[in-house]
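Complex shown without one protein chain; remaining protein chains in place.
After this line comes chain A, so read on.
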Amino acid sequence: MKRGSLFLNGSALFGFVFLYAPIISLIIYSFNESKLVTVWGGWSIKWYAALFQNEQIINATLLSFKIAAISATLAVVLGTMAGFVLSRMGRFRGKTILSGWVTAPLIMPDVITGLSLLLLFVALESMFGWPAGRGTGTIIIAHTTFCLAYVAVVVQSRLASLDETLEEAAMDLGAKPSSLFFLITLPLIAPAIVSGWLLSFTLSLDDLVIASFVSGPGNSTLPMVIFSKVRLGVSPEVNALATLMILVVAIAVIAAIFIMHRQNRYKISQ
């Protein structure tokens, strides 16, 4: 028993060190006085101050958040529709192919998704004149495309586990399909939609490869800015930015855990 728990504790410790050592070192170095990223020169918060002076980073951050929010929202709408069709339309011609297609972007390498979207946008522009040039709009379209797949999968699995008699009961009580969806189905799949949105938001915020393919001049997302900066040597400001983002993510995760915990308590009491 004791040896077992020693082994377990050891494994846990190793796992956590493996996961978090890079992050912790990043946080520590964000408070580094020295201009050289790899040399410790004492504590300072000057890079945080510098960060807020750096318009390029601020703008890229805002752009990334805007793209993430819009494409997550679009992906949730389209993905919910796709998930709904896949789990509720019964068997129809082409269902297997459709469900395969919807989930394909999950396993498609980003490079291929990015390249194919770029080719599509270029071809569309030469044929219809739209989209005129590449920029925020094309990034949003590209991100919506691959996030949609994640939302569809999450929503579909939630719908599959949902008791269909609930929807029948609503119909039986006089709910037309539209009010059935908004009054019964949507509230019941809301957790899946929220997690689909958060997942999409994160994926979009995180994406470097696809955005690099489909963005145009002057539309660099945050990962693109960071990546280009790193190529010229890591700037300590990036450490400060990363630390702030980790802080935001940590708060979001803790809030999510807290809400889920409360919901679980709710369920256990039933």
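Methods note: contacts are C-beta pairs under 8 Å (C-beta built on N, C-alpha and C of every residue); 3 or more make two chains touch, one makes a residue touch a chain; residues count from 1.
The rule we apply is simple: contacts and distances are computed from a predicted model.
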Chain excluded from display, named as in UniProt, from "ABC-type multidrug transport system ATPase subunit", "Lactate utilization protein B", "Lipid-transfer protein" or "Spermidine/putrescine import ATP-binding protein PotA": "Spermidine/putrescine import ATP-binding protein PotA"
Contact with the hidden chain (one of A:171, A:198 or A:234): A:171
Options A:75, A:117, A:151 or A:184, residue touching the unrepresented chain: A:184
Touch list for chain A against the chain that is not drawn: 163, 165-166, 168-176, 179, 183-184, 187-188, 266-267, 269-270
